[in-house]
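With one protein chain withheld, the remaining protein chains of the complex are depicted in position.
A and B are the chain letters, set down in written order, and residue numbers restart from 1 in every chain.
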Amino acid sequence: MKFAIQINEGPFTHQAADTAYQFTKAALANGHEIFRVFFYHDGVNNGTMYGVPPIDDRNVQQMWSELAEEHDLDLVVCVAAAQRRGIMDEDESKRHGKGAANIAPKFRISGLGQLIEAGIQADRLLVFGD
Amino acid sequence: MSTLHTVNKSPFDRNSLDTCLSVTKADATVLMIEDGVAGAMQNTTASAGISDAMAKGVKFAVLGEDLRARGLPADRVMDGFSVVDYAGFVQLSADHDNVQSWL
Partner (left out) sequence: MSDTKKFVYINRKAPYGTVYALESLEVVLIGAAFEQEVQLVFVDDGVYQLTKGQDTDGIGMKNFSKTYSALGDYDVNQIYVDEQSLKDRGLTMDDLQELTYEDEDDDWAEKSSMKLVNREQLADLISDADVLLNF
């Protein structure tokens, strides 16, 4: 079965991103397909490469990057939500005259249409948030 | 069509479970996750509403990992609940036609 995942909260403050991660991992382990993971609202903060959690804590951003690497996941950060919160790729950063990109590996920035498309293409869409 | 409802809020903090129970149909399943797992415990102010929904045919499940994380023993979960893991959560999502998250 084809799942789409929407994540509305950043890492650490809410459990939503962790739950979504565990769900995604379990879905893949059980032979399902993840059509796309869409990060919205503060969820875009899962896509920064600059998070440095203490060594005895999990690194949620890195967990997503690694899972995406392993399973070729499509991790999409909403552009409008990302601009508000300062998550930028190389192009965005140049366009807005900012110093550097901070988007984590395997994440990409795109529009809200990607969420609607995920809803159309996937068999199930699950929203994780607060 | 049958719906999987997920509730991630404690019923002692928010009204998510109340609203959820007021719109669950007999073929639905309610899965409690995150702080929502508190609602699955026996002898709480949420128990009566859950029992009523069970009598209507609604199925109930709770995420075991979230219970354990919070020190809530599975043997004190209300009768009629199934305790599932993340793979069980995935299976429930596949078994129902859509998923409503009561955030």
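Observations
Basically, a contact is a pair of C-beta atoms (placed from the backbone, for glycine too) under 8 Å apart; a residue touches a chain by one contact, two chains touch by 3 or more.
Here the structure is a predicted model, which means the values were calculated and not measured.
Those residues of subunit A that touch the chain absent from the view are 6, 8, 40-42, 80-81, 111-113, 115-117, 119-120, 125, 127, 129.
One chain of the complex is left out; on subunit B, the residues touching it are 1-3, 15, 19, 22-25, 28, 98-103.
Throughout what follows, only the chains that are shown with their structure count from here on.
If you check the complex, the residues on subunit A that touch subunit B are 1, 3, 8, 15-16, 19, 22-23, 25-27, 29-30, 32, 123-130.
Interface of subunit B with subunit A (complex): residues 6, 8, 33-35, 65, 85-87, 89-91, 93-94, 98-99, 101, 103.
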